[in-house]
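Let's look at chain A:
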Amino acid sequence: MNGQALITARNLSVSFGSTVAVKNVSFTVRAGSCLALVGESGSGKSVTARSLLGLSGGTATADALEVCGQDALSLSERSWQQIRGSSVSMILQDALMALDPLRPVGREIGDALKAHGKLPRAERQQRVIQVLESVRMPEPERRARQRSTELSGGMRQRALIAQALAGNPQVVIADEATTALDSALTALVLAQLRELKEQGRGVLMISHDLAQVAHLADDIAVMRQGEIVEAGVAAQILGNPQHEYTRQLLRAVPSGVPRFVPLSAASRPLAAPMQKDPAPASSALSANGLSKSFGKHAAVESASFEVPRGKTLGIVGESGSGKTTTARMVLGLQPPDAGTVELLGERFAPAHEPQRRKLREQMGAIYQNPLGSFDPRYSVGQLLADALSRGKSKRAAEYRVPVTELLEQVELSLGLLDRNPRELSGGQRQRLAIARALAPKPSVLVLDEPVSALDASIQATVLDLLDRIQVETGTSYLFISHDLSVIEHMSDNVAVMHQGKIIEQGATAQVFAAPQQEYTKLLLSAMPRLR
Partner candidate 1 sequence: MQRYSRASRILGCAIALPLIGSLLASCSAGAGPDSTAENAKPVAGGTLVYASGDAEPSCLDPHVGGNYPQALVASQYLESLFTKDADGKIIPWLAESTDVSEDGLTRTITLRDGISFTDGTKLTAEAIKANIEHLKDPNTASSTGYLAVGKVVDIEIVDELTAKLTLSSPDNALLESLSMPWTAIESPKALERDQATNCASPVGTGPFKVESWEHQKAVNLVRNDDYVLPVGDTARADDKAYLDGITWRFIPEAATRYAALQSGEVDVIDNAQPDTIATATNDNSLGHLDAPRPGASNRIELNSSKAPFDDQRVREAFIRSVDANSGISALYFGTAQRSYSLLSSVEPLGYTDESLFGTDAAKANELLDEAGWTERDAEGYRVKDGKRLSLDFPVSTNQSVPAEQSLFEQFQAQAKAVGFEVKIQLLDLSSWYGALAKHEYDLVSAPYTKVGPSVLRILYHSNSTVPAPSGYFANNAQVKNEKLDGILAEAEQTNDEALRASLYEQAQKLVLEGYYVLPLYDQQNHFLYGKNVHGVGATTAVSSPIYYDTFITE
Partner candidate 2 sequence: MSRTAKILSIAFIALWALIALAPSVLAPGDPLAVNPAEAFQAPGTTHFFGTDESGRDIYTRVIHGARDSLAIGLAATALGMGLAIVLGTVAALSPRWLDEIILRVLEALYAIPSLLMALLIIAFTGPGVGPAIVAVGLSTAPGYARLVRSQIRTLKSSEMLEAATVLGRGTWLRVRNHLVPNALKPLLALVTLGIGQAVIWAAALSFLGLGTPPPAPEWGAMLSAGRTYLHLAWWMSLFPGLAIVFVAAGATLIGRALGGKARTT
């Protein structure tokens, strides 16, 4: 192995009271290389990372814990403060939340220098600009004076990385630094981390997504329930996983997996995919020349597409590309400036609400955050009863049979009937959202980023569920996501959106294999692939 060991942990455990969050984990972070800690939420990977900064918040014990040459087990709070930022620093997940929205980013970056600081004010300013330049922030002087909320997504990520680099640390911990970012931003962060590695720093990358770490990690440790279940050189782990859990994680990565092949071992294998009538008479949903502007800004410009019956159309694009506005027009929540939407051959938008109300039962919607779409006063059973009774009742007892059927259909336990959706896990909530959308037996489901907030393994189970429902009911999907690998796995056809326009559309395999547009090529090149 190349590189000097910067962090060495031997049998590190962290406990909170009587709860042990991390059990006897051992690893080494070396200069010029990247160690990835991979696992689902709650696996203890973040706690592990924070304990390397003395910030776990619990009690850390270890046979040995050496951080940049110092015995971290005996460090005082003051000594820890010396290490933080200057020897080891951290990049957190959400740039919007990890930079104080009330303070200019330049000050946030400068604080790192202040904390260690013998640097005079003027030099600190200079160093802030220098760091911003090193992460290729455009117009660094101006940006330094702005607050994170005023920056674009990309600039925000750069600022976040810059604040971690200000103290010129030897080790950078990236805690879910790429989660929930769209592909361009993910690519940007990964490139930045690669650069850090090349500069000879040690990188500890924390993620739930094996596909993403594949590009960067030299070594991988897979964590589950506070323990490292498998560790080793990246190629070996990815290519020849030994532990069942590692295999499960690998399997959950959707890219390159053909349609209707389960991503999760827990999912029931599907009956043979429906290969019925190859040429449906009409499409389930069609949009013709949809346009929408907000003020001067054109959010969507003449978007046209069709969703064939029983098939899935994937719309992919970065945030701000107009995907969601398109979805809202399709759902009749926003009247288009121009263009029409037809559902099952009938005019759906623009139309008067009372006229299309009957038709609405044919189209359901699933959102990224299902909780927001549930009435917070309703329990699981009440939500489903409400959907089944068309708003006339919320007594689940009256709809016992159909409610049970719906829950079974989305593989939710009947025991959850009286729970409030707030008490459910993310995956369970999304299943509930699906169950509710299925209640009126719709022909089309519009799914707007349905799995973006979920861990890879949970995402896999939800995607499997959607597959199965499509097989069983023949529902057509309009599947919107920024995640190319999800789109690749889920879609029969794909439409690529960029700056409000559909720039390319066609059969999924075709578009992914031979993209015509430059932008599509760019997107695909940034897509992490395992297979």
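The set was built so that all candidates are chains of the complex that A comes from, given by their letters.
Observations, loosely collected:
Here, contacts are C-beta pairs under 8 Å (C-beta built on N, C-alpha and C of every residue); 3 or more make two chains touch, one makes a residue touch a chain; residues count from 1.
Quick caveat, the model's predicted, so the values are computed rather than measured.
Shown alone here is chain A; of the other chains of the complex, listed as 1 or 2, the one that touches it is 2. Remark: chain A residues 331-333, 353-354, 357-358, 360-361, 363-365, 367, 369, 372-377, 386-387, 390-391, 394, 436, 440 touch candidate 2 in the complex.
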